[in-house]
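For reference, the structure I am asking about is given below.
Just one protein chain is left out here, and the rest sit where they should.
Which chain is which? They are A, B and C, in the order written, and residues in each are numbered from 1.
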Amino acid sequence: MAAGAEETGPARVSETDRIKAFSDGVFAIVITLLVLELRVPEYHKGGLLEGLRHEGASYLAFAVSFAYIGVIWLNHHALLRLIRGTALALNWINLAILFGAVIIPFPTAVLASAFTHGDAADQRAAVALYALAAALMSAPWLAFFAYLHRHPALRAAEVDPDHVRAQRARPLTGLVLYGLSGLLGWFVNPVLGLILIIVMIAYHAVTSEGLRAGPLGRLWGRRRG
Amino acid sequence: MAAGAEETGPARVSETDRIKAFSDGVFAIVITLLVLELRVPEYHKGGLLEGLRHEGASYLAFAVSFAYIGVIWLNHHALLRLIRGTALALNWINLAILFGAVIIPFPTAVLASAFTHGDAADQRAAVALYALAAALMSAPWLAFFAYLHRHPALRAAEVDPDHVRAQRARPLTGLVLYGLSGLLGWFVNPVLGLILIIVMIAYHAVTSEGLRAGPLGRLWGRRRG
Amino acid sequence: MAAGAEETGPARVSETDRIKAFSDGVFAIVITLLVLELRVPEYHKGGLLEGLRHEGASYLAFAVSFAYIGVIWLNHHALLRLIRGTALALNWINLAILFGAVIIPFPTAVLASAFTHGDAADQRAAVALYALAAALMSAPWLAFFAYLHRHPALRAAEVDPDHVRAQRARPLTGLVLYGLSGLLGWFVNPVLGLILIIVMIAYHAVTSEGLRAGPLGRLWGRRRG
Partner (left out) sequence: MAAGAEETGPARVSETDRIKAFSDGVFAIVITLLVLELRVPEYHKGGLLEGLRHEGASYLAFAVSFAYIGVIWLNHHALLRLIRGTALALNWINLAILFGAVIIPFPTAVLASAFTHGDAADQRAAVALYALAAALMSAPWLAFFAYLHRHPALRAAEVDPDHVRAQRARPLTGLVLYGLSGLLGWFVNPVLGLILIIVMIAYHAVTSEGLRAGPLGRLWGRRRG
C-alpha cells in the first residue's frame, strides 16, 4: 500500500482511489445532511398539516440543492477520470472544490428561511448569497483544468489535451452566469435570479460528462462500465 | 483509473464501484442520522425517566425507519448486482432512488411528533405524508428496471432478462400499497395506515434479493459471498 | 461486478466488501456524530469559561462513547474476518449490530444531561438506560456467532469452528454484565454503575481481536497487515 518509488503500478491507482473515496464520502454526507434542514414545524394540536404546508419553500430548496449536489458529484466523477495521479497542489484544489460543495446546506437554509419567513429584501439577499456561493465554487474547477493542462504527466493516458482545454468553458460559464443570477436576483427580482440558478444547475447536469471536443466524443459516449 | 475507450476491463468495474460506494455512503449516513431525532426530552430535576417514557413514539418511529432504510439498502444492493456498467440516465435514476432514502428522517420526525404531541388530525397527516414519501420512492425503482430492460448491454452477464422484468412487480406493489396505506391512514385510521406501512416494509425485506423468476432462483440462492 | 453463479471468485469478495464498507461507514458516522452533542453552552458576556466548565459531564460522556464505538468497530472488524460470504439472515443480524451502535449518541446525550442538569433519580435512569442499550446490543453478536456456527460454509477458510464457539463468551459476558451495571446503577449508585460500564468497555477493547482458543492464537497474533 505504501507509495512506491516507481511512477506506475497499484500504489498510484490506490492514491487516486483514496481521493475519490474521500470526495465521494464528502458528497454523500453533504447530500444527506440537507435533510436536517427539513424540520418539523412548530404547531398547535391539529395544526400539523397547515404547518407543513407553510414550509413549502424548504422542500423546494431541499430538492434544488439535492439536484445541485448530485450534479456536482457527477461532474466531479468525470473530473477525476481525467487524471492518473495526483500532487499536493491538486489535492488542495480538490479540497477547494469540496469546500464549495460542503457549504451548500447553509445558503440552502438561508434561501428556505427567506422565502418562508422573510420579505422581498431578505429574498434578494438569500438568492444573491446562493448565487455567490455557486459562482465562487466554479473557481477551483478552473484551477483544476488549468493545473492539469500544465502538468500533462498527471493526465490519464486516454485523455486528449484538447478535451481538457475544452472543459474550461464550463466553470467559466458557471462563474459568469451564477454571478449574473446573483445580480439579477439582487437588483431585479429574486425569483428570476432563482430561476436562472436552476437553469444553470440543469446546464451542468446535461454537460456533466464533459463538453464534446471532436474526436473525444467517442470516449465520453453513452455506455460506460 | 481513467475510463478506457474499450468497453470492458477494470475501468468499467471501477465505474460501477464508485456508484456503489456513493450509494452505500448515503445509506450509511441516512440510517445513522435518524438518531439525531432522538432528543433528550425537556425535564425538571427528577423527571428524566418520565420524560423519556413520554417519547415512546419517537423510539418506535426510529426503529421502523431504521428497518426501512436497511430494507432499501438490501434491495439496492441486489439492484446494483444486475448491472455491469452505467450511463448518465442510470446515474440520475440512482440519484432519484437515493433522494427517496435521504428524505426518510423528515417524515419519521413528523410521525414521531404527531404521535407524541399531536391529535388525531395530526396523526392522519403524518401517516399520509410517510406513505406518500414511500409511494413516490417506488417510482425511480420502476424506472431503473425499465431502463435496464431497454438497455440489455448494461445488464450483468449472468442476469436473465426475465428476472429483470419480474422485478418490476415489487416497486409497482410498493407504489400501489404505500399509496393505499396513506389513504387508509388519512380516511380511516392513522394506526391502521401505519400498520400497513410496516407490513409493506416487511414485504420488501423478505423479497429484497429479488422475486424468484424460475430458472434464476439458483442465482439468487441462499449463499453468496 | 454482478454476482456470479459460481461460489467463489471476485464477486463473492465484493459482496462481503460491500457489507464491510457499509458497516464502516455507519461506524465512522456515528463516532463523528457524537460531537454534535457537545454544544456551546448558554452564557452571558464573560461567562464562557464558566459555562464550558459546567459541561464537564458532556466531555466525559463523549470520550466514553467515542472509546465504546471504537471498541465496537474493532470487534466488528474481527467479526467480519471470520466470514467468507454472506446471506440474507446474516445481513439482518449485521443490521441489528449496527442498530446497537447507531443509537449510542442518544443514551450518551441522556447521560450527559442527567449528570449536568439532573438529580440522583435522573442519573440512575440515565445509567440504567445506557446499560440497557449496551446489554441489548450484545444480543445480535450472539446471534451472529450462532448463525456462523450452524452455517460452516460461510466461515472463512482459516477459521477454526472452536474459535467461533469460544467467541460466544464475550457477548454473553456483555449481556450479563452490562445488565448488572444497569441494576447496580439503578438500585445502588449511578456512579458505581457507570464505572462498571467503563470496565466492560475496557474488557471488550482488550479482547477485541477475539478470545484465544488454543491453536488459533497464531492466527490472531500480533502483526496483521
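Going forward, a contact is a pair of C-beta atoms (placed from the backbone, for glycine too) under 8 Å apart; a residue touches a chain by one contact, two chains touch by 3 or more.
None of these values were measured; they are calculated from a predicted model.
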Inset, instruction - Touching the absent chain in the whole complex: find that residue among A:A121, A:A169, A:V188 or A:A202. - result: A:A121
Legend entry - Identified contact with the non-displayed chain, of C:L60, C:L80 or C:A139: C:L80
Inset, instruction - Could you list which residues of chain A touch the chain missing from the display? - result: 1-5, 7-8, 11-13, 15-16, 18, 21-22, 25-26, 28-30, 33, 36, 84-88, 91-92, 95, 98-99, 102-103, 105-106, 109-110, 113-114, 117-119, 121-122, 125-126, 129, 151, 153-154
Inset, instruction - Identify the residues of chain C touching the omitted chain, counting contacts across the whole complex. - result: 13, 16-17, 20-21, 24-25, 27-29, 31-36, 38-40, 43, 45-49, 52, 62-63, 66-67, 70, 73-74, 77, 80-84, 156-159, 205, 208-209, 218-219, 222-225
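Everything below uses one rule, namely that only the chains that are shown with their structure count from here on.
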Inset, instruction - Report, in whole Å, the distance between the mean C-alpha point of chain A and the mean C-alpha point of chain B. - result: 25
Inset, instruction - Name the residues of chain A that each touch 2 or more other chains. - result: 29
